[in-house]
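Shown here: the complex without one of its protein chains, the others still in place.
Letters are used for the chains, namely A and B, taken in the order the chains are written, and counting of residues starts over at 1 for each.
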Amino acid sequence: MEIPADLKYTKEHEWVRMEGDFAAIGITDFAQDSLGDVVFLQLPEENAEITQFAKFGEIESVKAVSDLFAPISGRIIERNQAVIDTPEVVNEEPYGGGWLLKVELSNPTELESLMSAAEYQVLTASG
Amino acid sequence: MTELRERPQVQQDSEDGRPIHPMARQPIETGIGDRLTFDLSKPGRIGCVLPELDVPEAPTPPGLLRQDLRLPEMSQIDVVRYFTALSTLNYSIDTGFYPLGSCTMKYNPKVNDDIAALHGFSRVHPMQSERTAQGALEVLYLLQEALAALTGMDAVCLAPAAGAHGELSGILTVKAFLADRGQKRHKVLVPDSAHGTNPATAAMCGFSVASIRTDDRGNLDLDDLNSQLDEDVAALMITMPNTLGLFEPDIAEVSELVHAAGGLMYGDGANMNAIVGRARFGDMGFDVVHMNLHKTFSTPHGGGGPGAGPIAVKAPLAPYIPTPIVERSDGGDFRLATPSKSIGKVGMFHGNFGVLVRAYAFIRAHGLDGLRQVSENAVLNANYIKERLQGAYDLPYDRTCLHEVVFSGNRQKAKGVRTLDIAKRLIDYGFHPPTVYFPLIVEEALMIEPTESESLENLDAFCDAMLRIAEEAENDPEVVRTAPHYSPVRRLDEATAARKPILRWQPRAEDAPRSEPTGGEAHPTW
Partner (left out) sequence: MTHPYIPNTADDRRQIMSRLGIHKVDELFGDIPGEFRDPRIELPPQLSEQELVAELSALAWKNVLPARPISFLGAGAYRHYTPAVVSHIVNRGEFKTAYTPYQPEISQGTLQTAFEFQSMVCELTGMDVANTSMYDGASALAEACLMAASVTGRRRIALLSTMHISFESVVRTYAAGKSLEVDVFEPDQVRLTGEHACLAVQNPNFFGYFEDVDVLGEQAHQAGSLYIVSADPVSLGIFRPPAVYGADIVVGEGQSLGIPPSYGGPYLGLFACRSELVRKMPGRIVGRTADSEGRTAYVLTLQTREQHIRRENATSNICTSQQLLALAATVYVATMGKHGLRRVAELCYHKAHYAAQRIAELPGYELASGGEFFHEFVVRCPGPVADLLERLEQRGIIAGFDVSDRFDRGLLVCVTEMNSRSEIDRLVESLAQP
């Protein structure tokens, strides 16, 4: 299971990557593997606000549906049209082309409440 | 090649040593999936001639007419062959053992279909006067009485069209009953082993849903129940026996606790086949119960409906149940009636009458002794399967079961063979798979319900196949993982189906010129 060292993680299996002033968020390799073939994503519109640890959308596989929880708070500046058009990208490249949202952080200190790769590794190993 | 139809298939392998599905004889390369009625259509063909118009034509309002109607044009033989060919791609009770847990796929007596088709039943119009429908009303009345007797309840409404519809009717009845007493209870408790319909129903009726844990023995966790019982609880909704096929031994205490907290006991009767004629919801403290007549009382499932989901209630709730119910007057006539505080109608008319007639016929063909044989043999058969398979499959709740047994495929999962694979491999051996991945509290669940309809020989053949699959999971997992090999089609690409849904026929591009121009030229009457 791939867990890139430079990202921050939540216990709900989302990741955050800082890209300059913005953060990209997505779901982890572990999450996509447990879900199976991703078939649909419901994501908020651009400019919408998301709140840390609150539900912001849904992700569906053939026979499961999961809520998506925001790892950080902020305003959505971009929504990944590629995952909406071809959801399988989330399975193929969960940390790359399968990112979900780019967000302008409203409170960068929230990042400190997230897990490191090592901590997330422990979480997924314990099931 | 008739021997290929016989079961058990296990001994009758093909040349490469694999079992042969009875459907493998079908010409699966016909491309039938590519050719719908619309594709088979040819302009000018008809399947039915109607009588000539024997009255003068009336002028028609041109602004209200449609421009085109794109429907197939087929002769009768093409229709018959097409649907007959499709039917042979189906597995059914009539073709083989169907141990689908929680679905009670038992034999559907043919005579019941004939009875429902009697013109004196099938041609009775739902809006004709009660005085001309006394026979139909009497059947409904007698069925109400029989179901009240079998559940130990006081009043029955036959209107709900399916189990989930019965749940909706029953929980709305609970809601009306509580509202009438000024109680604002907003929570329904549902065990973690419940069917998805239970929480979905509660939510549809405006209740929040809280989950109750199942304990190590497979029973309701009474501590968890106790901790969640408060003045907000409207009802506890439980399946009896539960979805593990287990009877709640502390049911009297559960009922007492719920009632003491001011809540009601809702019984999901989906598994009534286990206890029919032997124990009654009413005696155990339930206030409302729904039954699935297409399960316990053997009306054909029809590929997913029609069913019938009557509810039965205790007297205090009787004024609230849906309308109509059937009453008998002092003079002996039968009539439709509306309970005094009824929640209203739940369907167009009086319920799925054609299904209800069949259920009544099933009850009469058994009597009490016959129904007790039903539950007895259903339970014997399930325990026999449990006994034969428990060495090869994990049994998470190891105790005497009732009508169904739930195994876990965890041991096979460790070898890379999932429960889904085991299910698909059973198809190669000529059996319908059990219910899989349910109940949710059992990992890799395999839920097997044989019903009373299966002979010992069939149970043995099924168990032989399951044991052989367990061996294959050890020694040849690939053959299981890629199953089924001998079905009309193989595993489907469900992901693409959901990502890029194609939900209806569309003309192929090259066919487009053939479609009729709009304007109604082929519409000579107008």
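The criterion applied here is as follows: contacts are C-beta pairs under 8 Å (C-beta built on N, C-alpha and C of every residue); 3 or more make two chains touch, one makes a residue touch a chain.
Values in this document were obtained by computation on a predicted structure and should not be read as measured data.
Q: Touching the absent chain: which residues on subunit A qualify?
A: Considering the whole complex, subunit A reaches the absent chain at 40, 60-65.
Here is the rule we go by: only the chains that are shown with their structure count from here on.
Q: Centroid from C-alpha atoms only, then distance subunit A to subunit B, rounded to Å. What do you get?
A: 38
Q: In the complex, go through subunit B and note every residue touching subunit A.
A: That would be residues 494-495, 498-499 of subunit B.
Q: Quick check on the complex: what are the subunit A residues that touch subunit B?
A: Within the complex, subunit A touches subunit B at residues 37, 39-40, 60-62, 86-88.
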